[in-house]
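Only one protein chain is missing from this complex, and each of the others stays in its spot.
First chain written, first letter: the chains are A, B, C, D and E, and each begins at residue 1.
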Amino acid sequence: MLSSPFIARPLSVDRIMRRVLYALLPGIALYVWYFGPAILVSIALAATTALATEALMLKLRDRPVRPFLSDYSALLTGVLIALSIPPFAPWWLPVVGTAFAIAVAKHLYGGLGSNPFNPAMIGYAVLIISFPQEMTQWISPQGMGHSVLSYGEQLRYVFSGVLPAGMQLDALTMSTPLDTLKTQLQLGMTVSDIRDLPIYGRLAGKGSEMVAAGFALGGLYLLIARIIPWQLPVAFLGTLFALSGVFHLIDPAHYAPPLFHWFSGAAMIGAFFILTDPITSPTTAKGRILFGIGAGVLTFVIRAYGGFPDGVAFATILMNMCVPLIDVWTQPRIFGKKKKESKR
Amino acid sequence: MITALWIMIALAALLGMILGYASIRFRVEGNPLAEKIDAVLPQTQCGQCGYPGCKPYADAIAKGEADINLCPPGGEEGIHKLAELLGVEFKPFGEDAQPKPKAVAFIDEQTCIGCTLCIQACPVDAIAGAAKQMHTIIAAECTGCELCVPPCPVDCISMLPIEEKLTNWKWRYPVYELRQTS
Amino acid sequence: MKRIARSTLQTAVNLVFFAIIGTSILSATYYLTHDTIVATVKKAKLKLVSQLLPPDSYDNDIMQDIRIVAADELLGTDEATQAHIARRGDQPVAVVLEAIAPDGYSGKIELIMSIHPDGSLGGVRVVNHNETPGLGDYIDIAKHDWITTFDGRSRSLFKDADWKVRKDGGVFEHMAGATVSPRAVIKAVNRALQYFEAHRDELFVADVKPEKGAKK
Amino acid sequence: MTLAEMKEIAYNGMWKQNPGLVQLLGLCPLLAVSNTLVNAVSLGIATTLVMTLSSATVAPIRSYVPNEIRIPVFVLIIAVLVTVVQYLMNAYLYGLYIVLGIFVPLIVTNCIVLARAESFASKNPVLPSAFDGMMMGLGLTAVLAVLGGLREIVGKGTLLSGIDLLFGEQAKAWVIPIIPDYHGFLLAILPPGAFIGLGLIIAAKNWLDQRAAKKISSQPAPEALPEAAQG
Amino acid sequence: MTDYLLILIGTVFVNNIVMIKILGLCPFMGVSKKLETSLSMGAATTFVLTIASGSSYLVNHYLLGPDLAYLTTLSFIVVIAATVQFTEMVVKKTSPVLYQVLGIYLPLITTNCAVLGIPLLNVQAKHNFIESLLFGLGGAVGFTLVMVLFAGMRERLEGADVPAVFRGTAIAMVTAGLMSLAFMGFSGLVK
Partner (left out) sequence: MSKLHSFHGGIHPPTHKKESTQSPIMTAPLPAQLIIPFRQHAGEAAKPVVQVGERVLKGQLIGEPVGAISSSIHAPTSGTITAIELQQVAHPSALPDLCATLVPDGLDEWGVRQPLSYRQLSSVELQKHLRRCGIVGMGGAVFPSDMKLSHPVVVNTLIINGAECEPYITCDDMLMRERAEGIVRGIEILRHALGTDAVLIGIEDNKPQAIAAMQRAIDESSHPFKVVVVPTLYPGGSAKHLIKVLTGVEVPSGKLPTDVGVQCFNVATAYTVHRAVEHGEALVSRVVTVTGNVEHARNYEALIGTPFSDLVALSLPKADTDRYIMGGPMMGVELPAVNVPLVKASNCVIAASDALFPPQPPAMPCIRCTRCAQACPAELQPQDLYWFAQSDNFGKALEYDLFDCIECGACAYVCPSSIPLVQYYRYAKSEIRARDLEKRAADLARERHDFRQFRIEREKQEKAERLAQKERAAAEAKAAAAAVAAATPADPDADTDDTQQIRIDAALARAKEQAAAATPKNTETLTPEQRAEIEAIEARRAKIHDLAADAGADDEPPKNSQGN
């Protein structure tokens, strides 16, 4: 016998996920504009792998395949992984990362809704730890005057690793703005010297700052459409801004300014698309603020002092670990209770 | 070599003394844990666990002599509670100790000869009656332990499963088939 | 009260008994294996040195011919180390120095190198490092022979500006995407050579005996 | 000790109560030094040696040790044995000794050693205790070997790398390149790979056990059928 | 002062005793099913570890010296075992339920690799007394931290639709692996 309620608002998981995918579009479009279409290959590879792995795992787990494939969550994971690895990566990089993310980080836990860690970020972390060389060869923006490969040559490189004769890999790739900042600081340059290098634009990396802005735009749409809660991006970006601002004020030679932090690396995509993964973030308002602050602090600390150029991914999975506790310890007051005495 | 020996002797002597003192000073009497376990057991006192009643079984668990999956009346829920209390892994029932549906005893008084044997068997005094009179089970107090069934010389006691009524009806676990929607 | 005292004493005696037996066995093993262990450790170090210096190029007991080198900024060390001196006849052939590159990608890189009296390198090896496996670890001979490019190089052949990776305008090769580690090694070796230049003469005068407590 | 008892002990050690898969004891060395097959097996053998000897030593003295110093005494015995093993390795297997590092002295605190001393050797006579120690050790070694092999293959694409540390230079040729030209999947040889690998092995054991259980429960059915027909 | 702070950060996060150094795993896996117990176990371990690293420094520095280095393991472990045995008696007396819950792990604090590992690492790193204490404290805090986080996740995982063969310890191992992956993000913070 069915139980009440018998009516429901027509909203569904796949609609939510689809909107998040749409929101990624401006960023992706700018990405293609500045860095060429190689990223689309990565996205296609990752998306295909994501769907295939999802289907395989569902089969193995004896769960219906159709409804879960059409909820777009696996697709979203795949796209996010593709966006976080260098666009010019060999074909197996997105494949391995996505397969690991979906199979281990998602389905071993029971699939959609059960995973404690953000699958895409687990995939990214696995890749950067296992294949640091491939993961640090970012393509340099077309606008910088380097010779550009034809589409065919790009595809050939992605799938076979062969460059046209006379072409050096070094000429095509560069370490990312954050990475360069880090290594050059170690070599004794100051922040302003470094930012005069040709790879930098007005805020952060040339081109990549615009991509970040594109993601921010999509993020604002999600915010306005109430698909993501405001606490997460606000707390995260606010913390990142405040921390980097204070350090920049104290020692401008060695600490990059806040806007640089905002518009480089994965800060924007992280704030709006990654930290906000509802499944792996806290459910209470207070908890979300704590989560955002924690992720902001960790991101800054890893960027400024750590071994990895960008800290967003690690900050995300580190904070993911804390989510159950945050949820327990920030339970809000309920109707008719004074103040919730702490649960434990 | 000799220094080594002296050092170790000194160390050992010192620590030995501390431990010897502490072992007397912090001696524990009784086992408060058994009480906690007993509170979790269903108190059917049926002995199906292989112990003469719930308390002895609780004692045995507390001493680490008995497994936590021996009490059928407690059901899986009971094992879960014990596992939680003791911080051990849940363990399903063995082959021979599966719980039965809840039931109460019922005496067919047409057959009952009033021998009082069942009264003596019932661990919770749920049978009322006197010698050579018909006996009656006070259903509200019967735990369904079946201990009164075997002693009856005329086999007049049967176990009636508790039937579902409006008053004890429970909402079911929602099971929705994940239909393939095209 | 008496019971406590007795139990205390009894326990202590018991434990002491086992301690005596255990310590005896242990001490015995120690003394039995001590010499072998010393020999093994020596052999291991010799094997390492043999990669830097052909064993037939010297004829002294290099393990005994030791000079204690105080901690020095140029070497990157923060405690005294041992330098071994190779001689053929009375002529010094080379000194085996330890140095540390402090600015590897993930922490210190420990180096050992042999330097001929003319300031040229016999060879360099990385003994310990934490560089990223698969990226920065090609400085390790077990992974790559990059480190052998130092063989025979000296500061008289290369100016300071050459002691850099190619990317920074120097003469040393490097792997794309991992320049931090080689930079650190190159810098450390260059400095160690500077140290050698400054202390060449003292270095070839041996201390008599290896001192106890110094770093193995 | 009867054959049945031996079988039981062996089965317990290798499968049913396997320290690494079921009891989850002795995990530190299991996870820390299982990055190559050679490391894993070497430490496994060292541990097995210590376990056999310590169980054999604890069993005869069990009745003379008062309860309150039980653990210190057991640990003392184990520590002596471990240190002896450590010195022997240091003297004769120096390369391996350096690779295994701190985990050799840590055999002392390998939980499974004391756990067996406490829960088996302190209640049983010498022979079964020694045998139990050995089988538990071997059980751990087996898991170590599987995990080590897996991690090495996935991580490096080889097997038996580092075998020269055991058998000298000439053994270098024994290394088997399983996947030629392999890129290497670093994760497998790093700590996360150890955890995940062990998780997969435990899952595999669960799977085998469940399959076996299903077989058993479905097997007697046909036998029971004629009986039911009679009744 | 910053040195001390760095030791703490280093031991708690960067070189977390459980996640990176892979020590103390048995209690980490065994006593992390419930939040409360993991907290208590963390407290007990913190107590023992701090005492152990302090007292073993004293033993090493004043009793043994360089000549008797071969007694290090033996003397350390005896001191630790006694400390643990003492703690065990006290816990048994004061909190029987905790005693039952910590069960086999309480005596096993003795054989918690971390408790011997940290003093040995102290010797290896030539820490002074304060550094030794901080190293022990940091290690223990790191241990408690990851255990509490882990317990929180395991409690939540109880409701998850984990595939049957992975239920229980297998998924816990995988989770620990992903946690360790996350902790690698700290690498390079303290060199």
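A few comments on the model shown:
Here is the rule we go by: a residue touches a chain if its C-beta (ideal position, glycine included) is under 8 Å from a C-beta of that chain, and two chains touch if they have at least 3 such contacts.
Please read these numbers as outputs of a predicted model, since none were measured by experiment.
Although one chain is not drawn, the whole complex shows that of B:Ala10, B:Ala139 or B:Val154 it is B:Ala139 that touches it. Contact residues of chain B toward the unshown chain are 38, 41-45, 53-54, 77, 84, 109-110, 116, 119, 123-133, 136-141, 143, 158-159, 164-166, 168-174, 176-179, 181. Chain A meets the missing chain through residues 1-9, 11-13, 15-16, 67-68, 71, 73, 110-114, 229, 278-279, 281, 283-284, 327, 331-338, 343. Counting over the whole complex, chain E has residues 156, 158-161 touching the chain that is not drawn.
Definition applied: only the chains that are shown with their structure count from here on.
Considering every other chain in turn, the ones in contact with both chain A and chain B prove to be C, D, E.
Chain centres were defined as the mean of their Cα atoms; on that basis the chain farthest from chain E turns out to be B. Relative to chain A, the chain whose mean Cα position lies farthest away is B. Central chain (C-alpha centroid nearest the global protein C-alpha centroid): E.
Averaged Cα coordinates give chain D a centre that lies 22 Å from the centre of chain E.
Taking each chain's centre as the average of its CA atoms, chain A and chain D sit 40 Å apart. A separation of 67 Å divides the Cα centre of chain B from that of chain C. Contacts with at least two other chains are made by residues 7, 10-11, 14-15, 18-19, 22-23, 26-27, 30, 105-106, 134 of chain C. Residues of chain D in contact with at least two other chains: 68-69, 72, 76, 79-80, 83, 87, 184, 186-187, 190, 192, 196. Against chain E, the residues of chain A that register as touching in their complex are 60-61, 104-105, 107-111, 114, 116-117, 122, 125-126, 129, 298, 301-302, 305-308, 311, 313-315, 317-318, 320-322, 324-325, 327-328, 344.
Here chain D touches chain E in the complex through residues 24-28, 31-32, 68-69, 71-72, 75-76, 78-80, 82-83, 86-87, 102, 105-106, 108-111, 113-115, 118-119, 187, 190-196, 198-200, 202-204, 206-207, 210, going by the rule given at the top.
Of all residues in chain A, those touching chain C in their complex are 130-133, 136-137, 169-170, 173, 175, 183, 186-187, 307.
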